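Only a single protein chain was left out; the remaining protein chains are all shown in position.
Note that the chains are named A and B in the order they appear, and that numbering of residues resets to 1 at the start of each chain.
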Amino acid sequence: MRYRAPPATALATVRLDEFTAVYHRPSGATHLLVEPAPEILAALVEPLTLDELADRLAATYELAGDAGALVARVDELVAAGLVAPA
Amino acid sequence: MSDDAPPDDPGSTSRRALMLGAVGASAIVSIRPALAQTAGSVLTCSIPVPDPGRAGSWIAADGRTVPAGTKGAFPAGATFRGEDVRRALNGGQLPGTTYDRSRAYVNYIRRLQRGQGGFTCFASLQMPRG
Partner (left out) sequence: MRHAFAVRVGPASFRIGSAWRAPVEALADLYRDYPPATVPDFTVRLEPTRPWRRWLRPSVAIAGDFTLPEAAPLPLAQALLAAEMGMNLQMALGWRRHLLLHAAAVERDGRALLISGESGAGKSTLASLLATRGWRFMGDEFALLDPASGTLAPFPRPASLKNASIALAGEGRWGPLLEGTPKGDIRHRVPDRAAIDAMDRGATPALILFPRFGEAAAARAVAPSEAFARLTQASTNYQMLGEAGFVALTRLVRDVPAVAIDYPDTATAIALIEERWA
């Protein structure tokens, strides 16, 4: 199963502090995201499986936390309507 | 946000840590529509127990509506002012009720969904603390 973020035109993003405010244009919903959600959204600019996502993130960051946490974060983004199965 | 550390350098500490968080934690706060909260300052309101669509039902101790006459359930058919419900939500008792009946009614109110009579009033009573 691959996941992808919405296209850039679908989101308005404003960094507030450690939280990033995101307006999702298709749904009109507003969310406040904290690490690692914005980073996951950025990585999912192309469709990735969970393993590919973990690798992609690990290439840039020192991941602190286990695979279970990453799955939970992606599930949350799906539940919020910000990430969709590709 | 991004670093330039080469990926083939496993001992490197120059990459920023990315906290994935705990399985039970959350990285997203979704903003919910707030009309209900501010409507409370705009209006005095009341909550019917049960809502008119369920007139004649009784209320079980856990707040579900059940057929009239169900054992252990309470007859209903009253309307309560928002102020009284707010007090009951904070540990008081609804006027004109016994302790158990009040708890059943309060459980009914807590279960209200959008679209049911009294929901807007109920939601408006739960304003966030300052």
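As a convention for this text, a contact is a pair of C-beta atoms (placed from the backbone, for glycine too) under 8 Å apart; a residue touches a chain by one contact, two chains touch by 3 or more.
Quick caveat: nothing in here was measured; it's all calculated off a predicted structure.
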| item | value |
| --- | --- |
| Touching the absent chain when the full complex is considered, from B:Ala27, B:Ala73, B:Leu94 or B:Cys121 | B:Cys121 |
| Residue of B:Pro33, B:Pro67 or B:Gly91 in touch with the missing chain, whole complex considered | B:Pro33 |
| Interface with the unshown chain - residue positions in subunit A | 12, 14, 16-19, 21, 23, 25, 28, 30, 32 |
| Where the unshown chain meets subunit B, residue by residue | 29, 31, 33-35, 37-47, 81-83, 117-118, 120-121, 127-130 |
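One rule holds in what follows: only the chains that are shown with their structure count from here on.
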| item | value |
| --- | --- |
| Subunit B residues touching subunit A - in the complex, by the definition given at the top | 1-3, 7, 13, 15-31 |
| Subunit A - residues contacting subunit B, complex | 19, 29-39, 42, 57-66, 68-73, 76-77, 80, 82 |
